[in-house]
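Here the complex is missing one protein chain, while the rest keep their positions.
So, chain A:
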Amino acid sequence: MHPFSFTKVSDTREALDAGRRGGRYIAGGTTLVDLMRETVERPETLVDITGLPLREVSVTERGGLRVGALVRMAEAATHPKVRTLYPVISQALELSASAQLRNMATIGGNIMQRTRCTYFRDVTAACNKREPGSGCAARVGFNRAHAILGTSDQCVATHPSDVAVAFAALDATVHLLGPEGERHVPFLDFLLKPGSTPHREQALQRGELITAVEIPAHPRPLKSGYLKVRDRQSYEFALTSAAVALHVRGGVIREAKAAAGGVGTVPWKLSTVERHLIGERPSEALWAEAARHAADGAHPLEHNGFKVELLRRTVERQLRIVGGAK
């Protein structure tokens, strides 16, 4: 671990000042400290923001949900409003990490977490994300866990978060506070595909602070859920996952929200799947037909080709679990 200085701030103004001077925000620290130990991350200054008043979960005026950036994963998962309005969020959180990590890690930190690509986490390997221009060891290396969607010739690393998949499905927005004031960025624009700049992972300005994630109101009742497919039953990142939310009225799907995890360089919004569902009546055939498009545009690598079919099956299964069948 490289030497660093550590400062704790007590209000957002202090935080922004420290951030503007190049300080790195730290909350739960469950990703950042690990990566510092591996010398993947070498911040000079850590700014502890856990004292900021960003720990509220509240219902917005329009009936959506606003989750403060410093709400712990465990708190968000068990919050009554989250549980009743958006089971998909609770499930995604509870299928993440371990109980210990969920007690430490925050929502803001969760969406900021960095890839599990083993070459990224090994400072002796080539990685454009860690060291721009050094190459990508994963493209032709061991890439079973890597992305099939949203990849570039520079980077094929997945975004590891589960709850981010739920946020992507539900069209969440990220609330940011910077020196110039507050702004709201759609979740899908917040996390960046690697393209030719894989080291840029979020649409964050220098010193900007995540204050909350807002989930817009959706028509009710909204049935939702998260399915995570992995080798062992706990404490593993997803091979594939699917977040699905459906609003069915009069026997017809009026709203459909879906996204996939474990397969994309960012949480992968399944827009084509959503389009195939809207206006249709739930049925086994519909789930199969819609899920057929889940992996459209996939670029499988040597060891992750199975994810193409597994993703379709994961989405089909989760549509059936959430939507039932006639």
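To be clear about the criterion, contacts are C-beta pairs under 8 Å (C-beta built on N, C-alpha and C of every residue); 3 or more make two chains touch, one makes a residue touch a chain; residues count from 1.
Basically, contacts and distances are computed from a predicted model.
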| item | value |
| --- | --- |
| Protein name, per the UniProt record, of whichever chain is missing from view ("tRNA 2-thiouridine synthesizing protein D", "Twin-arginine translocation signal domain-containing protein", "Xanthine dehydrogenase family protein molybdopterin-binding subunit" or "ABC transporter permease") | "Xanthine dehydrogenase family protein molybdopterin-binding subunit" |
| Residue touching the undisplayed chain, where the options are A:17, A:280 or A:309 | A:309 |
| Identified contact with the non-displayed chain, of A:39, A:60 or A:134 | A:39 |
| Residue numbers in chain A that touch the chain omitted from display | 1-3, 39, 116, 118-119, 122, 124-125, 137, 140-142, 144-145, 229, 231-237, 239, 305-306, 309-310, 313-314, 317 |
